[in-house]
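As you look at this complex, bear in mind that one protein chain is not there, while each of the others sits in place.
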Amino acid sequence: MKNTDMVVVGGGAAGMAASIEAACAGAEVVLIDENERPGGQLFKQIHKFFGSEVHRAGIRGIHIGRDLLKEAEEAGVQVRLNTVVYGFFPDKCLGLMCNQHTEELQAKMIILATGASENVLAFPGWTLPGVMGAGAAQTLINIHRVLPGRSVLMVGAGNVGLIVSYQLLQAGAEVVAVVEGLPTISGYGVHASKIRRAGVPIFTGHTILRAEGKESVERVVIAAVDKSWQPLAGTEKAFEVDTVCLAVGLSPLAELAWMAGCQFIYIPEIGGWVPVHDENMETSVPGIYVAGDLAGIEEASTAMEEGRLAGLAAAEALGCLSSKDGRARKAEVWERLAALRIGSFGHGRALAMEKILRAKGVG
Amino acid sequence: MKKARAREGIRTTGIPSKEELEASPGYPKSDCLARGPIVVIECVQDIPCNPCEGACPSGAIKVGNPITNLPVFDVEKCDGCGTCIPICPGQAIFRVDMTYQTDEATVSFPYEFLPLPKKGDVVQGIDRAGGAVCEAEVLRVQQPKGFDHTAVITVIVPKNMAMEVRSIKRAKR
Amino acid sequence: MPKTFDVGIIGGGIIGCAVAYYLSKAGVSVVVFEKDHICSGTSNANQGGIAVQLFDPKTIPLALASSELFSELSNELELDLEYRRSGTLNVALHAYQVPLLKRRYDELIQMGMDVRLWNDHQLRSFPGGDAKPFLAVCESPHDAQVNPLKATYAFALGAKRLGARIMLHAPVAQMKTDQKTIRSIILKNGEEIACGRVVCAAGAWSKEIGRGVGLDVPVEPQRGQLIITEQVPRSEYPYILDADYLTSAYGIKPEGEDEAARMRLKMGIGASFAQELPGNWTIGASRDLVGFVKTNSPEVLKALAKYLLEFMPWMKRINCIRFIAGYRPYCIKDGRPILGRVLDLSGFYLATGHGGEGVALAPITGKLVAEEITTGKTSLPIDDFRFDRFFCSH
Partner (left out) sequence: MRIDDHPILGKAERGRSITLTVDGSPVEAFEGEPIAVALMASGHRVFRYTTKQKGPRGVFCALGRCTDCIMIVDGQANVRTCVTPARDGMVIEKQFGRGPREEKG
């Protein structure tokens, strides 16, 4: 069996940042991703990021992704693409599969940065072709450069729903409306303003009743809902669309963390079941770290910071960083992370993170 | 009346209300508009974000600590250069020049759609709700490399529309 | 005053639930103590096979009766258990297996079973093209498959409908006895429940339960690993077995013809490939005694996959979607189940040690143990399965 210092599973924002930090500290790092190219969801984030200069605010996600790839290469991270981690076995041994061949790789430290998957919403007609995740539509338009349809109804006015609506417009589709069950828009108001200026109505307090069509979506019906989420009779509106995008939240992709025996905690605000971890992102299983959406659904900026934190902490645990240097470097990241979790949009996530730390007994 | 107001505002409609705008420290007081071209920051939520602060060459925008502070705009220092417009990830910064002509003002805004209009095109001016409110003549389309594909378009509109027009109607592709 | 039931059953797997059902049907008041939740131990990690042709001849009458009971249970329990008589093929891939297979065939014929040995044409026409040629195949067309999860839940729900109480997350701490007679059960949370009789259906955990009343129940957890594939079209032969399962019955040492085969035997791997109703194949099975360790090992998974391709090379391009491990409650003395009363402890019954045959034998186990509790007699003889057998010298 092959051995290495560190394996990072998932080559998205968190995994790349973790790999770079650990490799720069001198660890031998293998970064594994099941896709043909690394970057995770960064390469479909074609909008400019928020935050401050240290978070690379004002830069588009694609460019941050390109920079991370370059840094990873320069740091000597071994990137293995098209490789699925199919199992987590005892003694930190990972089962890998690539081109129908399997092998095992054992690591002293493992960082799981497996990301998240989109939630679905069931309604009559939701299985029809044309109903898809908002993230799916974003992949199609921004990476593969193909429109999923000509006219779209977006369900969900969180940041994903708002951003993807805007990007669908940029790609040349029409977005007939954004529907949000809550009475208010939960994403950033500025994202909502952009699509309102572009002529897209946002129906808060509304839900999708059904999608209709013979072989694929041809029409949707929405309606206002009361306080108990029941549709109000007489408020139905119909739209002729060929696509419905669902932006109704994300859930951590936690299979490997479950297999590794990590302790979990249920926190709906950040996606449901998430692995408990300490301030170094280390889980209840010593030597196994988590970062990014797996550690609680947030955004690319926080994912990168969490990745850096996990990479530094794991490098420190390996002895690649002195505890003095490690502590100083981690303190910088903690500060940057804290800055992203303040205000009315960040407060709930900050509380959720405190809950996780308390569950680990370090809060 | 009260009920109607509860349904307004950025959290409900996606459009900042008049009250929200006027309460924001980035939104210039109406008497400042007569001075010449100045930026109008329509940032009304405590998003952790501050690139506008660093972008301004004359130090007219202050966010400070924490970065969820709303940007504070100092009209005295603003020379209306508009460097901040393409930088704002929320596309919430505009420029208004009420001194352009007697009856006409100019409005500059970020724009990321194709096709781009050309100087001299007469297009429809669009307000914050996406409605066409007036005709607008394209005065300038700036898209230098540093803007990273965010064009900044300047249109000429009737003066009374300068604080309403925030974009233009997208042309069919 | 503690709560009172006629019978307390320890274990909410398929055996415990089946015993609870048949007792409830006989009008007995029953409580099931399950330390976790229904089907959380062994009954959720197996292939649901009723491969009668592999059974030890002493157990075959029970297996046949059990399969008969299954054929009625979907109606009786008002839930489709996916019971189907899809048949099994027992396959000899290696020369040393051929006489074993033929010997077993003769035995089964003598017992009156409808089994067939394949002729040359059938051997050649097995689907799969370039398959390693099968040297001999014994087909048992009445062997069956059932969905083990549905069956366990159906028994539990059926018992509940008839008034049984099922206590989940209720691990047993101790059993109170008085004058060599069971009196009550005390749960880990301190609750005491009086029951005149106790059935230990604790599967792989039976040793610990037995120890609590001073009995040495010779059951150990045997780990079994399975791979589950994606759904593919239904095969004409959805249940394929390996003649190596007969080696222990006839005291023959299996031969490793090459390194891979030697490794396979070392890991306790024998072919048991079963296609479930939705189309997924379960690829088993491995057996090893490693204590309560429920993790999979990559070596076993790879060896299983490799072995599968010796039988069905066309599966090379099929995706595996999961793998699981479970405990088989294995009787380390003779591999046979342990059923019925215990002489030294009045009111204590065993229904355990079913190894890899718990699902197949669940209905008959439930029926016979219930009969013994309610009437003192059983409709099929169970002397060969009694706990006392370990202490009688033959």
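So that you can tell them apart, the chains are marked A, B and C in the order they are listed, and the count of residues begins at 1 in each.
Quick note on the criterion: a residue touches a chain if its C-beta (ideal position, glycine included) is under 8 Å from a C-beta of that chain, and two chains touch if they have at least 3 such contacts.
Here the structure is a predicted model, which is why all the values come from computation and not from measurement.
Every shown chain that the unseen chain touches in the whole complex is listed here: A, B, C. Taking the complete complex into account, A:Gly130 is the one of A:Gly39, A:Gly130 or A:Gly249 that touches the chain left out.
Although one chain is not drawn, the whole complex shows that of A:Thr4, A:Thr102, A:Ser117 or A:Thr235 it is A:Ser117 that touches it. Contact with the chain that does not appear here is found for just one residue of A:Thr139, A:Ser186, A:Thr235 or A:Asn280, A:Thr139.
Checked against the full complex, the one of A:Gly26, A:Gly76, A:Gly172 or A:Pro201 touching the unshown chain is A:Gly172. Interface with the hidden chain, as seen from chain B, comprises residues 112-114, 116, 149, 151.
Touch with the hidden chain on the side of chain C covers residues 230-234, 278-279, 317-319. Looking at chain A, the residues touching the absent chain are 34-36, 46, 60, 62, 117-118, 127-133, 135-137, 139-142, 144-150, 170-172, 215-216.
Everything below uses one rule, namely that only the chains that are shown with their structure count from here on.
Taken as a contact graph, with one node per protein chain and an edge wherever two chains touch, the assembly forms an open path, each chain linked only to its neighbours along a line. When chain centres are taken as C-alpha averages, the shortest distance to the whole-protein C-alpha average belongs to A.
Chain centres were defined as the mean of their Cα atoms; on that basis the chain farthest from chain A turns out to be C. One simple way to say how far apart two chains are is to compare their mean CA positions; for chain A and chain C this gives 43 Å.
Rounded to whole angstrom units, the spacing between the C-alpha centres of chain A and chain B is 31. Residues of chain B in contact with at least two other chains: none.
Looking at the complex, you find that chain B touches chain A at residues 10-16, 42-51, 54-55, 66-68, 87-92, 112-114, 126-130, 148, 150, 166-167, 169-170, 173.
Those residues of chain C that touch chain A in the complex are listed here as 295-298, 301-302, 320, 323. Those residues of chain A that touch chain B in the complex are listed here as 47-53, 57-60, 63, 157, 169-170, 172, 183-185, 188-202, 204, 339-346.
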